[in-house]
Structure formats: structure tokens, C-alpha cells
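Notes to accompany the following structure.
Removed: one protein chain of the complex. Kept in place: all other protein chains.
Right, subunit A next:
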Amino acid sequence: MSEQAAHPGTAVAVPTQISPLRWLRAFVRTPYFAIWPATALLFAVSPILASGSLDGSALLGMLPFAAILALVAAGQTLIVQQGGLDLSVPGMVSLSAVIVSKYPQGSDGRLLAAVAIALGACALAALISGIAITRFGITPLIATLGVNALLTGAVLQYTSGSASDPAPPALVDLASGKVAGIPNTVVIAVVLIALATFVVRRTILGRRFVAAGASPRAAVAAGIRVREHQLGTYVVAGLLYAAAGILLAGFLETPGLQPGQQYLLPSIAAVVLGGTALTGGSGSVAATAVGALFLTQLNQVVLGMGAASSVQLLIQGLIIALGMGLRNVPWAAVRRALPSGRVPTSQRSD
């Protein structure tokens, strides 16, 4: 798995001064590049496939969902970078959404306390996953699946199975409001994802985090406290899920009992579309966020096409399968096979 760490994408991220052009040329060859033109292409053809799908109102309806999915998928990316896969996403998102809508009982005065409880509950649940994985060697899939069941149980216990009250007005205003025409949810997601990207790419902590994920044994040999980094990753991911749940509650107003149910598979798909390898190591939270935008817009376009539901699902599945499949084509070998490859031999990436 160590070859992941030596990937060009990681290499350029080392905090040294490089010219923007060189950075761009190197970036184009990372696995995190493809999703950008793919997303641009999707937006370009959107109005052709479904009229009105690029209108202001359509974008305003789509962007908050993309932002919330991006936050969830950002957490998932960090877990994947540590060689895990987090199945507790639905429980985490649902629990935090239910807490911030039920605990305040419609009063803004109790909102801050509710947000703190939601963040704390998800951090605690993530800690349980993390300890089970790092201390007791339980497979991440099993540990997070178990924690998800615990969380779902907690949601039903807390609500007695009855949909919770509507979220307090302050949270609704926050989640559905706009700053300079941009939905607040998008602003919050962009800030948090920029922060995560900065920490992972530009700080020593971040480099150690990547090293711990790429090859735990090598990291231990290098004196990095791998377990602590992994544990910390789960907690940070838990906090991101909680943030997504809080915003979702505000945006949906009445989130119901299981609003997180819709986020598990899309979060994994966004990670893979973004180019982060499920084998762990290096990854890109920003590319994942673009993957989330791609998925949400794709969903919106096939809905807007008005095709039969079966056709919609087929189109969606095909495009995602295509997006993922293209990554596995050995492009270098293809280029070599072509007589007049555009890329000179010396610049081949692998």
C-alpha cells in the first residue's frame, strides 16, 4: 500500500514553493483531477438534458444538499485515508439531526446546548468506533456497523419512534439563509472543507496523518503515533457528520427519524469519484466535495429529465460506474500503445 504515498498527488502537496503552472501540470496527473472536468461537463450538458436545471432556483434547491453530502463525504474521505470505511454515517447524521430538532423544543435559547450535545454525542460514538478499531483490532466495517446500530437504537429511544419537533427557527434560518446569494450551507461546507484540506496538506499533523494511513508500519517505524492519529480521525469524521446532521435538520425543518439513511452509499461514491483510493493513504477532501456536487447535480438532472424512474436509476448507475471504471484503465499503457501519444515519455506519471 505504500506506493500510494509516493503518488505524484502527495508529492506536490509538500509545503514548498512551486509555480502555479507547475502545480497545475502536476495536479492534472493526480487521480483527484478527473472529477473537476467531469463535473464541469455535467453542468455544461445539464440544460440540454433537462431544461431549467441550471436556473437560479434549481441551483439554490440543489446546492444545500450537495453541501451537506460534501460534509458527510469529507468525513468518509478521512476514514478511507486511514484504510477504513465508515458505515455509521446514517446513525451519526440521524442522531445529530434529531438532537438539534428535538432537544430545543422549538426554542432558540436551547439551540446552542443542543448543537453541543449533538457534536458531543457523535464525537463519543466515533470514539467508540475508533477505540474498537485501534485498541481491539476490530475490522472498521464491523465496528462502525455496530456503532450505527447503537446510534439507530439511540434515535428511536430518544424519540420513542415519533417524529421530532420542527427544528428551532434560528437553525432553520441559518440553514436556509444566504450570504451574498450563496446558501449558508455552502459557505459552511466550503469553510470546513478548506480547513480540512489545509490541515491535511499543509501541516505536520496532516502529513503524519497521511503517513499513518498509507503505511501504518512504516509510520510506526518513523516514530508516528499511528493509533492516536487513527482515533483522532474517527473523532474528526464524527464531528463532520454531526455538522452535516445539524445543517440537514435546519434545512429540512422536520427531519423525521432517519434523515441520515440517504447518505451512506452516496458518501462512499463521492469519495471514490473524487479519486481517493479505498486502499487508504493519500486522498483529497476537496475532490470528494466536488464528487458530492457531481452526484447531487446528476440526481437533479435525471429527475428533471422526467424519464421513467427505472431509466433514471439506470442512467445514474451507468454514469457512476463509468466514472469509477475509467480510473482503472491503465492510461499510461494505453498511451504507449498509441503511436502518436501526446504525452512525452519523460512526463509519464506511472
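In this section, contacts are C-beta pairs under 8 Å (C-beta built on N, C-alpha and C of every residue); 3 or more make two chains touch, one makes a residue touch a chain; residues count from 1.
Simple rule for what comes next: contacts and distances are computed from a predicted model.
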Protein name as given in UniProt for the chain not displayed, "Carbamoyl phosphate synthase small chain", "Substrate-binding domain-containing protein", "Acyl-CoA dehydrogenase" or "Molybdopterin-dependent oxidoreductase": "Substrate-binding domain-containing protein"
Option from A:A34, A:M62, A:V89 or A:A212 whose C-beta touches the chain left out: A:M62
Identified contact with the non-displayed chain, of A:P37, A:G317 or A:P330: A:G317
Interface residues of subunit A (partner: the chain not displayed): 1, 50-53, 55, 57-58, 60-62, 65, 85, 156, 161-166, 176, 248, 251-259, 261-262, 265-266, 268-269, 272, 278-279, 295, 299-300, 303-304, 306, 308-310, 312-314, 316-318, 320-321, 323-324
